[in-house]
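Shown here: the complex without one of its protein chains, the others still in place.
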């Protein structure tokens, strides 16, 4: 799949920044997770309902920080499903400020039984 | 009770600060919560064991921020039980950097059944 | 002033919750801070421009947590300026889920010189 599946806006507030004057690096995975959740919601899958017996867990994250991001910046977080497996998904994120890419990342998420954390097939269509 | 029951050290890292160059105000309640947990641990009460049917929930927090706190500062977070009720505790926190107080707060925590959030008597001695 | 000046929506994601299954208490002041920033933006005051020589610092926060808030809940954060002083503002926040109030808070913010943290008159009209 080559097109972007979904885009979600993130505005940078004080809580996102650090004393270096930029967004703290560990906050970027939060913006990506929000975007995946909102993408699922758009597809009709509310987390609370999934929760009853199914949960997505993040198995790996690989992020390149390309440009610093500042207080008040408005970001666009893109999400694309790069590979759909039976129990896991490879996801590609790209984050833009205006038309400049500031960050990209590859994330692997896998289906699990919420109570036992055992692997589980993803029980619905994604992307 | 007038003495401090327990003191816990908190070192300020980048994750704690914001673009104003100081500790982000919403992070102080985290340091207080860590200190209450470590105080309980000192008294022999591990959260995980409590969790099975009992949980403390914060019902109110009132904080005065007296001095700015900076990257790399080492804080001492004090906790004192000011009033012990059957189902709730009034707690007083004072935070010091060296011998200067930088923040104080009053926190009310109440016992709850973990699964239903219904009020519950505190099943052990505190302070 | 008795009406609400501004309302900002906050969706609860995983990052907002804790192992008790509810929103972690120290995250509420973040939603209030976002709402104050967005209210200022609505009034034409962008933080980045303010930053050059003026900063708001939070001097006190007093919060009552009335109802637990859960993953996926959609909150409405209200902000009202209760008192306007020359160098500080008393602000009232109320947070609703649908038509039920889940939290209210009083916050005092004061104008400061960004570089020195010295008090400074607020250089524009608010509310």
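Order as written gives the chain letters A, B and C; numbering starts at 1 within each chain.
Following the convention adopted for this analysis, a contact is a pair of C-beta atoms (placed from the backbone, for glycine too) under 8 Å apart; a residue touches a chain by one contact, two chains touch by 3 or more.
On a predicted model such as this, the values are computed, not experimentally measured, just so you know.
Displayed chains that the missing chain touches over the full complex: A, B, C (touch as defined at the top). One of A:39, A:55, A:71 or A:89 touches the chain omitted from the figure, and that residue is A:55. Interface residues of chain A facing the missing partner chain: 19-20, 22, 25-27, 29-30, 33, 51, 55, 57-65, 68, 114, 117. The omitted chain makes contact with chain B at the following residues, 11, 13-15, 30, 33-34, 37-38, 46-48, 51, 70-72. In the full complex, chain C touches the omitted chain through residues 14-15, 17-22, 24, 26, 70-71.
The definition used in the following text is that only the chains that are shown with their structure count from here on.
Relative to the whole-protein C-alpha centroid, the nearest chain centroid is that of C. Chain A and chain B have Cα centroids separated by 32 Å. Counting partners per residue, chain C has 30, 33, 51 as the residues that reach two or more other chains.
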